[in-house]
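There's a structure below that I have some questions on.
A single protein chain has been omitted from the complex, and every remaining protein chain is retained in its original position.
Each chain gets a letter, A and B, in the order it is written, and its residues are counted from 1.
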Amino acid sequence: MQTKIKHDFLQSEKGQLADKILRSCVHCGFCTATCPTYQILGDELDGPRGRIYLIKQMLEGHTVTKETLNHLDRCLTCRACETTCPSGVEYGHLLEIGRSEVEKRVKRSLLQKVLRKTLLLILPFPKRFAVLLQTGQLFRPVLPGILKKQIPAKTRLTKLSLKNHKTKMLILDGCAQPALAPEINHATRKVLDALDIELVSFSGCCGAINQHLSDEEKALVIIKNNIDRLIAEFDNDIEGIVMTASGCGAMFKEYPHLLRNDEHYKNKAEIIANKTFDLTEIINTEKLKNKLNVNKNLNIAVHTPCTLQHAQKLPLNIENILSSCGYQLSTIKDKHLCCGSAGTYSITQPELSAQLREQRLSGLMVGQPDMIATANIGCLHHMNAGSTVPVRHWVEIVAENLKP
Amino acid sequence: MRYHCRMTRATKDNRKSLRKQLHQVLPKTCILETPEQTIPYESDGLTAYQQKPWMVVLPESIEQVQTIIRLCHKEGVPVVARGAGTGLSGGALPLANGLLLSLAKFNRILDINPANRSATVEPGVRNLAISEAVEKFNLYYAPDPSSQIACTIGGNVAENAGGVHCLKYGLTVHNILQLKIITIDGELITIGSQALDTPGYDLLALMTGSEGMLGIIVEVIVKLLPRPEQAQVILAAFDDVVKAGEAVGAIIAEGIIPAGLEMMDNPAICAAEDYAHAGYPVDAEAILLCELDGTNEEVTEQIQFVENLLTQKGATSLRTSQNTAERLKLWLGRKSAFPAVGRISPDYYCMDGTIPRHQLPFILQKISDLSKEYNLLVANVFHAGDGNLHPLILYDANIEGELERTEEFGGKILELCVKAGGTITGEHGVGKEKIDQMCVQFKSLELQIFHDIKHSFDPQELLNPGKAVPTLHRCAELGGMHVHDGLLPHPELERF
Partner (left out) sequence: METMNRTRELQDHVRAAFNDKTALKIVGGNTKHFYGNKSNAKKTNVIETRIHQGIISYEPSELVITARAGTPLKEIEALLAENNQMLPFDPPHFGEHATLGGAIATGLSGSRRPFTGSARDFVLGSKIISGKGDVMSFGGQVMKNVAGYDVSRLMVGALGTLGLLLEISIKVLPKPNTEATQVIAMSQQDALITMHKLNQTSLPLSALTYENEKLYVRLSGALSAVTSAQKKVGGETLLHAEKLWQEINEQTFSFFTESNNKPLWRLSVPYIANIDLNENSLIDWAGALYWIHSDKKAEEIQQHAIEQGGSAMLFRTHQVKAEKNAQDCFMPLPAKIKQLHVNLKMRFDPRGILNYGRLYSDL
């Protein structure tokens, strides 16, 4: 596509990158077909091709208003468009530039500012989030139904007796997950123990929340801190870091891109990304199969999170593990679609997010499953609030079927 | 390239009045009017042309479309209809003084009737979505343009879209039963029926491929076909494009009608492989993809026959799909070939000429000569079975003058197609893009009757004016520049 990016911006590294990405787009429109928001709203401006155009206009110096901001805000960053795009347009990276540029040009409403600031003050901090959630859980019995669905009941975990293994890996605790669903990492420890892998806890947030809310500066602080701590850990015989939330995994794998201009951190980021594994990547299915008493009556629908299928490009990993282990998989429709959770999207765009959830769940329910399996805490929590069947992390299902 | 239309008679006051009335009948979110909102609509799938529309409307019901059209009719404001905006001829290119009517919100499948082998769909339903929805009945919708993942059925009808399977299963015109149309005076009419034929003139055929010039399509009943029991595709590599072309003729001469018969040359192979990882041989000069379908016995028999034939005709390697996944993967590369070329060039210009098949070697040679003359690379993708060529001229719009050279080159290719006994467009439509080449293909008498047909439906020329059929004066002006065989075309017309 032809571009006429403003001269000064074109001089910057970001300008160069944006121009390169824009020019790789040939405006074919294939992306609109798999864009969840375009499929609901039917407006070019709410699809990837339109958003690319809005960003192009902005960088070319056209007037920008809240319109552009709104349409960019409505993007889920699910990156289904990237999977569909034959020309190889790096939409996610372009959107990142577009979002940070539009923040500079358009003022948000006070309400939006407060909301976004509040999210930034709570979510990335596990302790703050935990306190808030515990307060909610305390009052859960007296809360109205709608809020009750948002707040999971408190879980009690059995104490594990795990062995020591030669193979050691880190496991990211994450920010919201330890409080919302501690059972996920608990199950992971059990399953990996059976596969002779020992896990060492690594606390902290991946930085995605700040990144998605356009708080890049703070995001970089978090990321660099993670990198420094990880590099130190990797010296001690640690094979890598395991992610039980595909959103965090996708973010870790983005570190080299985010630090591409930082001479000091560039290479380190590369090392971290190469040692970051989604849980599905390290499962030895042959070995696992023999350790399970699979419940074959269970009909499971798999929702592969966007961060796993589109960002990490691992679209079939969950299905492959479950079906190789002998689980019965339910047919689903529109595998590529986002559930509407998308980080903080369910909070910043509640209406669309609910519509997307409904659409996604109806696609997952076509084969009348007993359960939905996924791989990301965001999707899990968001879909649970609207689903008639339980939504669980796939590793929990597997952990329950481990032979004693 | 900016495109200007001089046609409309509507004044500023008319538009002001229309705008006011539209705001009364449509929700705010269905009207886009600031440049920020309308510029992203300035092109369809052909970015060589851009025109910011005066206003974009996104109606949600047939009644709303009727009201919009009635108001436009009353105020004399022209209307351009648009589906997914994937067209490659600028057919949905907006007008500076006109309304752009997006039908993207009409995306529901209204009814599937397996016993009647038909489905009733809204115009904004994606082509592929139909086949996906009827898969459970073991049926499918046959025409499959390469953009089928995104393009809408309304646009398919407007352009009479083809695809890789139309050698055996026909174009859109062969695969629809009924249309609901809103005429320029806002009346809702039904053309065709659920029966196989309908009394009177074949308005269904006339409407198909009419490029939004005769009416606004608001509902389509498509024919569905039973999925063949078996389908396999052979991938054959050749070290010479002409040899591949000859192999195509040989297959058909043997009385075999493949479900699809496609050809790609080396640059196209490389680009498509880079995206699809279908296992195309990137060192081949050309590949053929030949799909055979039917009953198990038939396909097994024909696959063997065609494999032998291709070997005889000089194929350097053969691979036959062993399962559906492999077959779809082989097609994915072909179907993504256009945009995948975006990986090797910032812009491309896709031609759509069709020729009698035996002229293929001649045209290929000419294209290669012209490519050298204009110093522009070409990637060739063909629907070889039906002689439909898609040479993609690779260019960079950021380099001054390159688009103009590309267009001139493209024009030459189309004129060659006409000379070879073919046509300037097989399936993409004339739109804005090939309007000048229409003067090469048709004489003024035929062009006049096209205008007459247009006026039979839309006397004020409010529906997609300035597309598909050139004015006689335009041809006369061009004729002054292009003198063919020493004869000035349209000597009867005054020159300007």
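Criterion: a residue touches a chain if its C-beta (ideal position, glycine included) is under 8 Å from a C-beta of that chain, and two chains touch if they have at least 3 such contacts.
Here the structure is a predicted model, which is why all the values come from computation and not from measurement.
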For the chain not depicted, the shown chains it touches: B
Hidden-chain contact residue, picked from the options B:Gly260, B:Pro391 or B:Gly422: B:Gly422
Selected from B:Glu285, B:Glu298, B:Glu326 or B:Glu477 as touching the chain missing from the view: B:Glu298
Subunit B residues touching the omitted chain (full complex): 113-118, 137-139, 159-160, 162, 166-167, 170-171, 173-174, 183, 187, 189-191, 193-203, 205-206, 208-210, 226-229, 249, 252-253, 255-257, 294-298, 300-302, 354-358, 383, 386-388, 421-430, 434, 438, 441-443, 445-447, 449-450, 452-453, 455-457, 468-469
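As a convention for this text, only the chains that are shown with their structure count from here on.
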Whole-Å gap between the CA centroids of subunit A and subunit B: 38
Of subunit A, residues touching subunit B in the complex: 1-3, 23-34, 38-39, 42-45, 49-50, 53-54, 57, 62-65, 67-68, 84-89
Subunit B residues within the subunit A interface of the complex: 32, 34-37, 39-41, 43-45, 47, 58, 84-86, 102, 104-105, 107, 124, 126, 128, 147, 149-151, 274-276, 336-343, 346-348, 397-398
